[in-house]
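Complex shown without one protein chain; remaining protein chains in place.
So, chain A:
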Amino acid sequence: MKEKIADLEEKARRLRVAIVKTLHKSQSGHTGGSLSAIDMVCALYFHKMRHNPQDPSWEGRDRFVLSKGHAAPALYVTLAECGYFPAEDLMMLRRLGSHLQGHPDSKGTPGVDVCTGSLGQGLSMANGMALGFKLDGKDNRVYAVLGDGELQEGQIWEAAMAAGHYKSDNLCALIDSNGLQIDGDVSKVMNVASIGDKFKAFGWNVIEIDGHDMGQIISALDKAEAHKGAPTAIIAKTVKGKGVHLFENKASYHGVTPNDEELPEALRCLGCCD
């Protein structure tokens, strides 16, 4: 287990490097929220989810919904690492004609099942998938990563109500709780405090963790899978921009990419010498 965790931690570090390089190249996109979510996305794709990069539409696969679609770089570098498409494609992020759109687009990117980017809609889609699998008596699981600012959208709570109501225990929501959104602190812009209590009130199983502790992420995902009769919300305390001190906990790095001066230092922080 220790080895597995160390392995995932090393993967996450490499994915962070890829995020920084990709965003430096594109000079457009979202840095902070990609770096805060990457540990969870990494654990899902390399530990938890059943999926097959050689056959992206394999029916037996679990599903992933990046509800906070602006963190697309986190998803893209992970899909590339899995082998869904060549890593060189990352350098085309957000360019005209690229299959890597600014926000996840199921029409063109192998491994992307749903279009997201407009916040607040992902959990509904994830629950729809979960309900569909139940109807068919299938054991596929559905994972959705949400932002804490995103929780301000009313539709999230409509989805939470529905998933609780239908006891979608094949659904797991991971809340990337980095405490920041565009205009500043989530607690100051529009307080969504006591996230765990809110999900509990809608009948969810709630697990609170440190979203950068790979051991805690894995154990929470395992517990979620074992929990029957209710969907699980993993409330993950995270740091926006995690891993690069230049970007950490700064709302100003929400939608800003590393520039030429910042790149070497960012890569150095991530233990990257090339």
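Annotations for the structure displayed:
As a convention for this text, a contact is a pair of C-beta atoms (placed from the backbone, for glycine too) under 8 Å apart; a residue touches a chain by one contact, two chains touch by 3 or more; residues count from 1.
The rule is short, and it goes like this: contacts and distances are computed from a predicted model.
With the options "OsmC family peroxiredoxin", "Transketolase, B protein", "Membrane bound FAD containing D-sorbitol dehydrogenase" or "ATP/GTP-binding protein" in hand, the undepicted chain maps to the protein name "Transketolase, B protein" (source: UniProt). Within the set A:S28, A:S194 or A:N259, the residue that contacts the chain not displayed is A:S28. Of the listed positions A:L119, A:V239 or A:A266, the one in contact with the omitted chain in the full complex is A:L119.
Looking at A:G32, A:G111 or A:G149, the residue that reaches the missing chain in the full complex is A:G149.
Within the set A:S124, A:Q181, A:Q216 or A:T238, the residue that contacts the chain not displayed is A:Q181. The set of chain A residues touching the chain not shown comprises 26, 28-29, 69, 94-98, 100-103, 105, 115-120, 149-150, 152-154, 181-183, 189-190, 192.
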